[in-house]
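For reference, the structure discussed in these notes is given below.
Just one protein chain is left out here, and the rest sit where they should.
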Amino acid sequence: MSEQASITESKPPESKPWIDDTQQPFIRIRNITKKFGEFIAVNNVSLDIYRGELFCLLGGSGCGKSTLLRMLSGFETPTSGAIEIDGQDMAGLAPHARPTNMMFQSYALFPHMSVEKNIAYGLHRDGLKRKEVNQRVSEILTLVQLSDFAKRKPSQLSGGQRQRVALARALVKKPKVLLLDEPLAALDKKLREETQFELVNIQETLGVTFIVVTHDQEEAMTLSTRIGVMNAGEIVQIGEPREIYEYPGSRFVADFIGSVNVFEGQVTEEDTDFVIIRSPEIKADIFVSHGVSCTSNQKVAYAIRPEKIRMSLERPKGVKNLLSGTVEEIAYMGNLSVYQVKLATGKIVRVTQPNLVRTDQNSITWEDEVSLTWDGAAGVVLTS
Amino acid sequence: MSGQAKLSEKLPEKSIGRLPFAAPLGGALARLGLGPRALVIAIPTVWLLVFFLIPFVVVAKISLSEVAIARPPYLPLWEWQDGILSLSLNFGNYLFLASDPLYYSAFLESLTIAGFSTLFALLIGYPMAYMIARAPGGMRNILLMLVILPFWSSFLLRVYAWIGILKTNGVINHALMSIGLIDEPIVMMQTDFAVYVGIVYTYLPFMILPLYANLVKLDETLLEAASDLGAGSFTTFLTVTLPLSLPGIFAGSLLVFIPAVGEFVIPALLGGPDTLMIGKVLWNEFFSNRDWPVASAVAIAMLFVLVIPVMLLQKAQQSDGGHS
Partner (left out) sequence: MKKRSLFIIIAGILGFIFLYAPIVSLVIFSFNESKLVTVWGGFSTKWYGELLQDPQILGAAWISLKIAFVSATLAIVIGTIAAFVLVRFKRFRTRTLLSGMITAPLVMPEVITGLSLLLLFVAMQGLIGWPAGRGMTTIIISHATFGAAYAAVVIQSRLVDMDLSIEESAADLGAKPVRVFFDITLPVIAPALVSGWLLAFTLSLDDLVIASFVSGPGSSTLPMVIFSKVRLGVTPEINALATIIILIVSVGVIAAALSMQKGKNNNVS
């Protein structure tokens, strides 16, 4: 996770046009709705994407993310709403006339053409001269490290090589926007992790705007400048990976991205710089060290990530948020361990701890009585 | 970055809606009867309308006219004379079909022969399909090719081959007499037996192929589960394999039954003068009696007889398509 975060964080502030009011969005999606008969696949989505972004649409299957991508590429016509790319309205433009190119989930390589011919296909359609076509094909083949495979047929390539051909074929036309539908889903885990970074490098080298559809939250975290989380045809939150993870705006987002403990409760004290939530579920008061836009007595949910909770055998003194319980279940994951701690109320709390040493001596084990505590700023108060 | 723009500036507007994927736009144009899409649809539709559907209208029309010694040998259905349209519908051909027992018994015999041939084809075809489906990969393809291969060679010649085998001084009688099993040759040619042999032989691949397609999909772990639960191999077959292969049996049976009802070549070559199958009756009405109206009436009656099995077949194929 630390590596993933570093990609977005290494970017200087000027590469975050979405926080700069003077910047014009490159892609404007305005109130787009798509209905298939009675079924609403995409519901009134509005979205601005900036030049050079790597934007991820993240959601479960059937959330409408692929339909949104297909409307951008022109394979689906919106029921209502407008799409504008670089100031140009896309309404009524067929896919072959749009300044976008798509990388398909199945890669959709032409089985009867060699790698070279596959990549050259789009350039020929633009009526480019043979010499220029050859030059651009060999350039892009070098970029994706497939120069030695130019004469092969797609069926003679490995999965990872096919993926790179599909990428090269879509990129060689230098589209204004590259649309990627689950670009890494067909690769195995190890290859997927390597390819993620390759994809980011290529995107940064060429500066093309990428829109990626994925159901894999880790992939979205690694790749994107910003993520749009989708659910039931709507975008529920847009933000940088860190924002989405640390400040989920709703229980859906908190639950969908990573794992989370949710404590239901009621606001008992509300001040400008702190809030107290009484949660009968854990039979304790939760201290939140910042203001929350809510009213007294409002029902809220408090969400806290398992890694933000400290666990100890001794009872710490002088802390605000303190729970105690018994360790019920331990799952050893290698780099960390997940503990399920059962409180006196019966509520199960998940806690993760990094495995800092190799031996398991002196560590917490089954049936141990433990204390759980966390900072006042560690969790998020969710009102929806 | 501006140099990276695709051909977006010179976008031709005419391209709108020409794409099959832009379904709503294309659909709108097609509804107006315009555009290349409608033209593409029109080519096969018009061809089949003219050369497949309209011919039946013509048959229906002629089945209602009267036979005559003329060219063509029937009287027109309507006449336009002195500003008066006179229409003469002649249902006599149908009444004739109903009154003459020849037609009635020909229909009955066609259905009987087709029905029993289907049953025999099923009994012979099922073990073959099962054997092919359970054969190891390479062997399976070879066996499958062996089933299809005869279908590619001349049907007429394969039926003809049976004459040499079945006739009085043919292969079978010759063999049986030379080993002393019989003294007198058995009469097999020009009997219903020969017709059954011919039909079962000709349409056997039509039974095997859908059965094979069904049986090859059968999950072998189901059979293992059944025997694990204590079923013997015959019980397993009766309770698992057979019920699951019913769609294949159904499709294969219809594929044999339907063409067998209207068969002409097999009864004409292998059957005797008293083998009355409806296809042969139609042929004789047309070619020997030159009674086009009665031949047409026989054709229409045959269509009505076949409507139900054809609809069943259509339904079977649709539900099969839905599964896969």
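Order of writing sets the chain letters: A and B. Residues in each chain are counted from 1.
Following the convention adopted for this analysis, a contact is a pair of C-beta atoms (placed from the backbone, for glycine too) under 8 Å apart; a residue touches a chain by one contact, two chains touch by 3 or more.
Every value quoted in this text rests on a predicted model; they were computed, and no experiment measured them.
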Completion exercise
Shown chains contacted by the missing chain are A, B
Exercise for the section: Using the definition of touch stated at the top, determine which of A:M71, A:I85 or A:M102 touches the missing chain. Expected result: A:M102
Fill in the blank from the handout: Per the whole complex, from B:S154, B:T239 or B:N289 the residue touching the absent chain is B:S154
Practice task
Provide the residue numbers of chain B that touch the chain removed from this figure.
Solution key: 6-7, 15, 18-21, 23, 26-27, 30-31, 36-37, 40-41, 43-45, 47-56, 58-59, 62, 72, 124-125, 127-128, 130-132, 134, 141, 143, 145-150, 152-158, 160-165, 167, 169-171, 174, 201, 204, 227, 233-234, 237, 258-259, 261-265, 268-269, 279, 282-283, 286-287, 292, 295-296, 299, 302-303, 306, 310, 313-314
Completion exercise
In the full complex, chain A touches the hidden chain through residues 73-75, 94-98, 100-102, 104-106, 108-112, 121-122, 125-126, 153, 155-156, 169-170, 173
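Just so we're on the same page, only the chains that are shown with their structure count from here on.
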Exercise for the section: Could you put a whole-Å number on the gap between the CA centroids of chain A and chain B? Expected result: 56
